[in-house]
Each structure stands twice: as structure tokens, then as C-alpha cells.
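All protein chains but one are shown at their positions in the complex.
Entry: subunit A
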């Protein structure tokens, strides 16, 4: 991990200058990454008059928690949060279960039809029916306006499936042998030998599934019209973007304009869960990305 060129020439003056320049460049890039979020945070905590005057930049002015009170007091917002947490959990559990029970048999080289099964799965990485056929499929299955419309159609990602399969294959076969001698069923071998040894990759892939579902928006836009089933992203879209487009078109919209601080607080409301878990989980994401990169 350490930069190989570090060892020797730290002392030269031009090397020092370069170091400083590099640190400066990365610092600026990092600040650019954070500044937009910091500005939204400042807006969400500022009083409306300071915001209207355009004074709020990166530090909140006239600190005011009204916007957060409004967001947390908004029954729809809270309902969407609860619904999203439930939906993401349900989705992650189902997706992981399906991914695992698909990956395990595919590691068995002697399984008749294995190549065909793999082909069936890999094809879906390159071809899809497209937005409208998928929509009509969900509609024909009577899943529109139900939680299942956001859980089932995306329940297995072929790419993640291959990552899990690769990991399972790397577990030495001898470990299974003795269990098989004792007459353990395949399901038993999977749950008591393979899965406990695969926890890191399972954690990583669960996170990928969960974050993808948390951030997902398009399927909800297509499949959900009942506002009781709006996930957080769709609720936020309705609230922040739609009202903005209306006011941008010089207030043709019939909706009451949403105060800027309230929009900012809603954005923070939907972002904070990600920000809270991100620092702890970052390395899992990176390791998962690495597995994927090596594989693909």
C-alpha cells in the first residue's frame, strides 16, 4: 500500500514541494466533494430570512430547527422512512437468499446442466426486456402498487451472484467431504459449512443490495402510484424536484412553494442514514469492488 517511491528521496527540496502540491490538490478535491453537502446542512439549519437573503453558504445562520421539526412531524415523510427501511430489509433478505441458493449449486462442477444454468444467468447481464416490457410484466403479474414491485424484479443481480459463486468455489472441497461422509444434506453443508466461511463476502454483497435498493428510484417511479407506498427517494423527488420545477416555471404550479430550509432538511433526512453507515462500511464496498474488478 505504501507508495514505492517513498523510501528514499524524501529529503530533496523539489520532492517536498511536490508533496505539498499533491496534498493541496487532494485537499481541494475533498473539499469540493463535501462542500455541497455542508451547504445543504447549513441551509437546513438556517432561518428563512437569512436563506432568502442568500447569505447562507457553509455555516448555518440564525440557527433554527423548524425545518427538522417539520420533517419529523410530517407523517408522510416518517411513513416513507419506515416503509423504506422495511422494504430494503425485505429486499436484502430475499435477494441474499436467492443469490446464495443459486450460487451454491453452480460451484459443483459435476452438476449436470450447470453450464446451461450459468448461461441463462449470464445472458441477463447483457440483455434485458427494456423498461416497457418489464413494466408490462410487473403489471401482468398484478404487482403494480405493491411492495413486491420493488422487491422481486431486481431480486437477483447476476453480477453479484457470480462474485458469491467465485467465493464459494474458493472454499476447499475437503471441508465438505467429511460432512458428506456423515450424511449431511446439501442444504446442511451450505448452511453449516459454506455460509459461516463466507461471511465477509456475504456482508459485502448484502450492503451492495441494500444501498442499491435504498437509493433506487426508477422502479418506484414506474410501479408505485399509491402515495402510501412511496419510498423515501420518490417522496423526496415529489417534494424537492417537482415543486422546484413548478416554481422555476414562474409559479404555474398549484402547490404551495416549499421553503428552501424544508427542502434542505428533507434532503438531509434521506441522506443521513447513508452518511451514518458509510464510514463503517466503506472498506467492505471497496473490497467488494475489488473482487468485482478482478472477476470482470
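Couple of notes before you dig in:
By definition in this document, a contact is a pair of C-beta atoms (placed from the backbone, for glycine too) under 8 Å apart; a residue touches a chain by one contact, two chains touch by 3 or more; residues count from 1.
By our rule, contacts and distances are computed from a predicted model.
Set against the options "ABC transporter permease subunit", "Fe-S cluster assembly protein SufD", "Methylaspartate mutase epsilon subunit" or "YCII-related domain-containing protein", the UniProt name belonging to the omitted chain is "ABC transporter permease subunit". Interface residues of subunit A facing the missing partner chain: 1-10, 14-15, 18-19, 22-23, 25-27, 29-30, 32-34, 36-37, 39-40, 43, 54, 56-57, 98-99, 101-102, 104-106, 108, 110-112, 117, 120-121, 124, 126-137, 141, 152-153, 155-156, 161, 185-187, 190, 211, 214-218, 222, 233-234, 236-237, 240-241, 244-245, 248-249, 260, 263-264, 266-267, 270-271, 274-275, 278-279, 282, 285-286, 289-290, 293-294, 296.
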